[in-house]
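Here the structure comes first, spelled out in structure tokens, and everything after it is commentary.
Removed from the display is one protein chain of the complex; every other protein chain stays in position.
First chain written, first letter: the chains are A and B, and each begins at residue 1.
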Amino acid sequence: MAEGVKPRVKAPSKAAAGEAVVLKTLISHQMESGQRKNADGTPIPRSIINRFTCEFNGTSVIDIQMEPAISTNPYFEFEAVIPEAGDLKFTWYDDDGSVYEDTKSVAIG
Amino acid sequence: MKFKAMTAVAALLLSVPAMTLADPDEDSLAINGELDMVTETAAPAHLSDALDTIYSGWRFREDETQALQMDDFDNPGMVFADLGLDQWNKVEGEAGKSCASCHGTPEESMKGVRAVYPKWNETAGEVRTLAMQINGCRTENMKAEPYKYTSGQMTNMEALISVQSRGMPVDVVIDGPVQATWEAGKEIYYTRFGQLELSCANCHEDNYGNMIRADHLSQGQINGFPTYRLKNAKLNQVHARFKGCIRDTRAHTFEAGSPEFVALELYVASRGNGLSVEGPSVRN
Partner (left out) sequence: MDFTRRDTLALGMGAVALTVLPFRANAAADDAIAAFTGGAAMADAGVTLTAPEIAENGNTVPISVEAEGAVSIMVLAAGNPTPGVATFTFGEMSGAHSASTRIRLAGTQDVIAIAKMADGSFAKASSNVKVTIGGCGG
């Protein structure tokens, strides 16, 4: 696992049934593009988060395929429909095989 | 020599867009729509012969960059304050302590701290920056290894501590035991460095609001440090920023944590007395 990787998620704790809510996510990650060279001219190998997914109670909200052109500390903002109480699950997939997860519960009210 | 330096400055300051961008903009900064920040105020008395008004660097940025600091979720610097909180609670060193062992929660114990640093430390008999004080705690009280001065761990901790003072006015003391250091910092601020023979004042006092190539020069205020820069996508420590500035005058720079930069930080911080603490801010 890459060092200092920490996810942040902003989701409402409550929503009206059927409401579309705005979700924001950010994860600290270098997103090494593979285009850079170090001081002695050796290329620095690519090491990025290549996929991000969000699910609500197991059903897909969004699935994002990520390329090296996504900035360091990847940020996403998108919407989910909340038909019932349940859990939003956020998952980031690293090139090195690591998987980072976060979950937010949403109540109806 | 003076003529040569003026030519260098003139060459750097291509004046094409200067007519439209000659001033800070009129935007106002409220974090999360509720925490109002002072981004413009009367210059402190010690600056009265040089400036009438001081402005936060936020006012010199484009709307898209400004927006990143207006919401704590959009501000990428805040994730590093979160990492700082993990460090705060982590026991390290031979004394078996964490920051929390002595200081409890940062919300309670660190409120107002960032606003008054650098400041005099009576026990140590020296002016200490916030970074020096953090390392002082680590080595003296925790018996742990100090953080490297401009490291990610240091800026994470500085961000965590700064957040507790956001919106409070910068209020560093400039007289009494710190006066000699403050004078030394002022001397550095007005000294021309490097092949380009530029002092801090040439850009940030004489030419703020003008364009330096495609960049809108600010007053070089440091109330927003540590600062998340879009350029390198990380939190930047203020001494690392000083180093970058002096390097770009094509000079040998001082080291982070050196007495020269401690003095300069005290002096530059005092030029922002009255602006709100913004750290972690977002800049280009």
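What we mean here is this: a contact is a pair of C-beta atoms (placed from the backbone, for glycine too) under 8 Å apart; a residue touches a chain by one contact, two chains touch by 3 or more.
This one's a predicted model, so the numbers in the text were calculated from it and none came from an experiment.
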item: Option touching the unshown chain, where A:S33, A:S47 or A:T91 are the choices; value: A:S33
item: Chain A residues touching the omitted chain (full complex); value: 20-22, 33, 35, 55-56, 59-72, 74-81, 83
item: Where the missing chain touches chain B, by residue; value: 12, 61-62, 64-65, 67-68, 211-215, 217, 229-233, 241, 244-245, 247-248, 284
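In the analysis below, only the chains that are shown with their structure count from here on.
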item: Euclidean distance of C-alpha centroids - chain A vs chain B, Å; value: 31
item: Touch list for chain B against partner chain A, complex; value: 73-74, 76, 78-80, 82-83, 86, 152, 233-234
item: Chain B-facing residues of chain A, complex; value: 4, 6, 8, 10, 24, 26-28, 71-73, 75
